[in-house]
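Excluded from the complex is one protein chain; the other protein chains are retained at their positions.
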Amino acid sequence: MAMIALFTDFGLQGPYTGQMKAVLHQMAPGTPIVDLFADAPIGNAKASAYLLAAYSLWFPPRTIFLSVVDPGVGGTRPALIVKADSRWYVGPGNGLFELVRRRCDDALNWDIEWKPERLSASFHGRDLFAPVAAMLARGDPPPGRPRSDATDHRPDWPDDLAEIIYIDHFGNAMTGLRAATLTPDTRLAVGDRVFERARTFGDLPPGTGFWYENSTGLAEIAVNQGRANFDLGLTIGTRIQVIP
Amino acid sequence: MAMIALFTDFGLQGPYTGQMKAVLHQMAPGTPIVDLFADAPIGNAKASAYLLAAYSLWFPPRTIFLSVVDPGVGGTRPALIVKADSRWYVGPGNGLFELVRRRCDDALNWDIEWKPERLSASFHGRDLFAPVAAMLARGDPPPGRPRSDATDHRPDWPDDLAEIIYIDHFGNAMTGLRAATLTPDTRLAVGDRVFERARTFGDLPPGTGFWYENSTGLAEIAVNQGRANFDLGLTIGTRIQVIP
Partner (left out) sequence: MAMIALFTDFGLQGPYTGQMKAVLHQMAPGTPIVDLFADAPIGNAKASAYLLAAYSLWFPPRTIFLSVVDPGVGGTRPALIVKADSRWYVGPGNGLFELVRRRCDDALNWDIEWKPERLSASFHGRDLFAPVAAMLARGDPPPGRPRSDATDHRPDWPDDLAEIIYIDHFGNAMTGLRAATLTPDTRLAVGDRVFERARTFGDLPPGTGFWYENSTGLAEIAVNQGRANFDLGLTIGTRIQVIP
């Protein structure tokens, strides 16, 4: 069965996620909907692209990612459907799907051609992307035409991003680096602070900073019984140095 | 199919929304439930009334709004069911449905007569309003008697409220003014700051404050690439001046 996963920077509060879900319930009744991220880096398609690529691969085939980090809504950025191997992605063509596409074997791309009766200037997530995600969940063919330009590509973005891309509820700081690309001896540094790799929190004394492979494969900086963001001054965009 | 939308000031955290949903799942299995607002202005039935009226009209017919902004819970305020055109509203009679009722063609009102086995003093949302919403979702007739007094009416409240009624995750400040009641030339002012109308964010230089019709029809004050609440000192209750 198809499942729809929401990946947005709408925040947890407010009506935006609820309105999108109302569209999905009406147009694709019975389809499970999962909130993956409602707090992707606000308006930051680049950091979000690395987060989405890492987390979406954990999901089963046929999952549809309704992905809305869309600071250019109402402007000229394209509106896309991407099929990357067996998973679907719907959202703005602002680089958000760059890493998903680069890391899959086979990607297909469509420009959305379907138009809603009423398209607000500021909420394409509800008016355009959610209906398209619902169509895909129902098994409809992608309502668009194969894409013929590459304005949504970002070939200059690296394969892994040596920056903090997300801070979680525990204060742990995810990087845009896949742990599998790093060795057991790799150290990560922020300014003059250097972090060794550990397996998990219990391996180190309280208060010690370290990095580890998080449960979805990203290199993540944490402090045992502490909060890496506060204790180490990390925030989204902080640059990381990789010491092989 | 009926859908239940939750509109509360319970906040996102804590057990309250979850307990209400447990009641709904038990009493109306399979009914889609959507979180519309969990962060309506706390204890502020007036601001909430304008927010609910604007957002509920976006939803399809037969939607049931389980609406709990209820600072007087445990006191003497009535407990109501309102049918406004094709939509249902369940909640406290403290003015919360004043604008919904005023803006519809045909409103019917009931005092809830059904009583739960156990009614807590502080959580009628779970014990009284959620069961009644579930009954309506199942297609039961309203479990009450037609209402014969007007203690829940607020005839002194204006048709549109020239105040900030909600701040969203992006820092945008919604007013209680319907954009359709304003002209393209209308300016909104807060103190000595005056804002022109724009179509959307991209139309203005970064850092510029403006107002626009948001995706659900309210006049909303925003700052391109900024946060209107911080940059302009806006909060719930801030008065707005309308300059026609």
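As written, the chain order gives the labels A and B, with residue 1 at the start of each chain.
Please note the rule applied: contacts are C-beta pairs under 8 Å (C-beta built on N, C-alpha and C of every residue); 3 or more make two chains touch, one makes a residue touch a chain.
Predicted, not measured: the structure shown is a model, and the values here were computed from it.
Checked against the full complex, the candidates B:A22, B:A180, B:V194 or B:I243 give a single residue touching the omitted chain, namely B:A22. Across A:F37, A:F97, A:F129 or A:F195, the residue that sits in touch with the chain not pictured is A:F37. With the whole complex as reference, residues 1, 3, 5, 12, 32, 34-39, 55, 58-60, 166, 168-170, 199-202, 212, 214-216, 225 of chain A touch the missing chain. In the full complex, the hidden chain is touched by chain B at residues 9-19, 21-22, 25-26, 29, 42-43, 71-75, 120-123, 126-127.
The criterion applied here is as follows: only the chains that are shown with their structure count from here on.
Between the two copies, chain A and chain B, the Cα superposition rotates by 120°, quoted to the nearest 5.
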